[in-house]
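Got a structure for you, written out below as structure tokens; questions coming shortly.
Missing here: one protein chain of the complex. Every other protein chain is in place.
In order of appearance the chains are A and B, and numbering begins at 1 in each one.
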Amino acid sequence: MLNTHYPQITDNKLNDVEISLQEPISKINLRGKSKEFFAKVGKVLSLILPNEANTSSFSENFNAIWLSPDEWMVYFKNDDEKVIFNKLYSEISKVNYGSVTDISDQWICINLKGSKIYDILSAGCSFNFDQFLKTDGLSTQTIVNHIDVILHNKNTYNINLFVRRSFSEHLCLWLNDSAKFI
Amino acid sequence: MFLINCPFCGERDQSEFSSGGEAHIVRPKQPTELSDDEWAEFLFMRKNIKGVQFERWNHSHGCRKWFNVVRDTSNDKIHSVYKMGEKPPVK
Partner (left out) sequence: MSDLRVHKTKYINETKRVSFKYDGKNYFGYEGDTLASALLANGVHLIGRSFKYHRPRGIMSCGSEEPNAICQIGDKKDLTEPNVRATELEIYEGLEAFSQNCWPNVKFDIGGINNLISPLIPAGFYYKTFMWPKSFWKKVYEPLIRMSAGLGKSPTEPDPDMYDHKYVHYDVLVIGGGLSGIISAKIAAKSNLKTLLVDDKKTIGGSTIYQSNDSFKIDDQHSSKWLEKEINEISKIDNLTVKTRTSIAAYHRYNYLLARENLTDHLSIKDKKDKIRQRLWKIRAKKSNRSDRRN
């Protein structure tokens, strides 16, 4: 059966760490390499996709995260989500410039705020967060407590964490536990 | 646990990667003309040497890209990393 639940976040303020659910927001996966692909994305979203590894870009409404050399995730808060997706789909997917997939229901966005958030994640993640402290807007895909996640470091001590819906409940419980004992 | 310098994402812990075994094994052009032994040779037989080995790795918990690694299996020292399709370094 399809899981449409959001994780319950109780006790969201522990040890200078604030955990909050950022849902519902729209997420779209974009894949493509051609010049036309970049042009179309730029036109529809008025946003340049980040070229460099582990970075992100943003415009007034949209955030784009680099996932791999030909793959990005765009997320945004918007009421007319379908309109934007359909526009991208007809401009890109339909004419074979690349692929556009709606992944809004697949990933859950959780926001972590506070000076101890990197300590929490480090309990289950081998990633070196030193770079996150120095530069805003970095992103990465890694494993936290054996769970695949996408991390978007909006700015220092403020992370948007994306996790697959079926793992989200477990990860939230773990984050809460971890936050108790920093 | 060693570190692998993913050619796309940079240096990460080995736990983010999965190994794809020996690299540069060419698929026979005409599989139908091979005997069972020859087909098994291509499919299953790997060198598994102690020393410098060419391997494929996948950054499965990161960018999900495949690439090649030259690794010494005796001490895990990685001599070089190169993308799929690139020429392997001679050594």
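Basically, contacts are C-beta pairs under 8 Å (C-beta built on N, C-alpha and C of every residue); 3 or more make two chains touch, one makes a residue touch a chain.
Values in this document were obtained by computation on a predicted structure and should not be read as measured data.
Participant: For the chain left off this view, which of A:Glu36, A:Asp102 or A:Asp119 is in contact with it?
Facilitator: Result: among the candidates, A:Asp119 touches the missing chain.
Participant: In the full complex, which residues of chain B touch the absent chain?
Facilitator: 1-3, 5, 13, 75-80
Participant: What chain A residues would touch the chain not displayed?
Facilitator: Those residues of chain A that touch the unshown chain are 119, 122-123, 125-128, 130, 181.
Please note the rule applied: only the chains that are shown with their structure count from here on.
Participant: So how far apart, in whole Å, are chain A and chain B when each is placed at the average of its C-alpha atoms?
Facilitator: Each chain's C-alpha centroid was found; their separation is 30 Å.
Participant: Where on chain B is chain A touching in the complex?
Facilitator: 8-10, 12-13, 15-16, 61-65
Participant: Per the contact definition, I'd like the list of chain A residues that touch chain B in the complex.
Facilitator: 53-54, 67-69, 71, 126-127, 140-143, 148
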